[in-house]
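With one protein chain removed, the remaining protein chains of the complex are shown where they sit.
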Amino acid sequence: MTPEEIARASADRMWELDAVSVAQGMELTSVGPGDACVTMRVLPTMLNAHKMCHGGHIFTLADTAFAYACNSHGVSTVAQHCSITYLAPARLNDLLTAHAREVQVAGRTGVYDVSIANQNGLAIAEFRGLSRAVPKAPIGGAP
Amino acid sequence: MTPEEIARASADRMWELDAVSVAQGMELTSVGPGDACVTMRVLPTMLNAHKMCHGGHIFTLADTAFAYACNSHGVSTVAQHCSITYLAPARLNDLLTAHAREVQVAGRTGVYDVSIANQNGLAIAEFRGLSRAVPKAPIGGAP
Amino acid sequence: MTPEEIARASADRMWELDAVSVAQGMELTSVGPGDACVTMRVLPTMLNAHKMCHGGHIFTLADTAFAYACNSHGVSTVAQHCSITYLAPARLNDLLTAHAREVQVAGRTGVYDVSIANQNGLAIAEFRGLSRAVPKAPIGGAP
Partner (left out) sequence: MTPEEIARASADRMWELDAVSVAQGMELTSVGPGDACVTMRVLPTMLNAHKMCHGGHIFTLADTAFAYACNSHGVSTVAQHCSITYLAPARLNDLLTAHAREVQVAGRTGVYDVSIANQNGLAIAEFRGLSRAVPKAPIGGAP
């Protein structure tokens, strides 16, 4: 299998079991080695008291793109530490895209950056995730 | 009004408008000046491909406790940067508690820590949030 | 040996080899299980272009307190990820104290918080460090 085929196969196995992403209306629009794009529309149920998209939903979108990117090499990998910086509010009906790409992998540790933008290309948030490979666990199985 | 009454009144205004927390079955179990506790049960729809609670849901729980704590002084305050470290998986039906408390406030910036534990007191995650006060915005209104 | 004696013995071994802390005039004022205090005076060579103490020196002070706290259990432990939030500038001749304490330890991962304050108790910065135990390495030896 090529790296691209491994990334696609890992993503397919994960997506079947990924109740959260489906429930929030996410779509995996692309996946490759160390790279993934996921989109989500801001629904009325995602708004906080300020009528902006709740930071938790933006984080979850970014975290999902991160998960597909860091599992794209065919080795089961989990999130260890994540951080997010909010740059502009996302509003009702915005179509958000989270683009995750690999920055570095060193041993079992990986660093991934995820940029979240709206349909106009406006930066909404920047996310950075640290992953840790758990090679004995099957992707989509219990770690 | 006492600081405790201000915290309670701010929380009441936020909760009325907080569709996300209600939708995820969260409960605000206590609130005071710079302090808030929020609980959430892990539902089947919250599980990821590894059958653990999706990190996004744990983050959202912590972020909610952070929001109530940093808005507890009666000044509208938004999240600017958040980080989370995952320590142990949360499982189906676990009852998670997020306890947010103020670490420092300097000018318009605040630092808040949130500890997330399960029903047995096991540490699930540690969250740190940086807030920024936006004094002109009403709590629960558009910033 | 009691936990307190182990913490003191670990600190003594580290301090002998700790050229950086000595060179910057730091003092280890207390150490115990999961806990350490380190002080440093802001010297003219530590000022940045804004005439404030360079963030790197504040970080190094915090990182040193973190290192003594996370190595206090007698198991060699290294920093994996650190973050710092700057709250107020430190000025020439300020005497800074960094107080590190353990928040959580789960398996080989630890979370430590370090508060940095000046001689008046004013909060200068808040630091959070993630450690990873490397049990085979001697404290003060090559990892």
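The chains carry the letters A, B and C, assigned in the order they are written, with residues numbered from 1 in each.
Going forward, a residue touches a chain if its C-beta (ideal position, glycine included) is under 8 Å from a C-beta of that chain, and two chains touch if they have at least 3 such contacts.
Note that the structure is predicted; figures quoted are calculated from it, not measured.
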{"item": "Contacts of the hidden chain among displayed chains", "value": "A, B, C"}
{"item": "Which residue of A:26, A:40 or A:130 touches the chain not shown here", "value": "A:130"}
{"item": "Touch list for chain B against the chain that is not drawn", "value": "80-81, 83, 109, 130"}
{"item": "Contacts of chain A with the absent chain, listed as residue ranges", "value": "83, 85, 87-88, 103-104, 106, 109, 111, 113, 115, 123, 126, 128, 130"}
{"item": "Positions on chain C where the hidden chain makes contact", "value": "13-14, 16-20, 23, 44-52, 54-57, 59-61, 63-64, 67, 76, 78-86, 89, 137, 139-143"}
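Here, only the chains that are shown with their structure count from here on.
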{"item": "Chains linked by the largest number of contacting C-beta pairs", "value": "A-B"}
{"item": "Centre-of-Cα separation between chain B and chain A, whole angstrom", "value": "22"}
{"item": "Whole-Å separation of chain centres (CA-atom averages), chain A against chain C", "value": "34"}
{"item": "For chain B paired with chain C, centre-to-centre distance based on mean C-alpha positions, whole Å", "value": "29"}
{"item": "Sequence positions of chain B contacting 2 or more other chains", "value": "83, 85"}
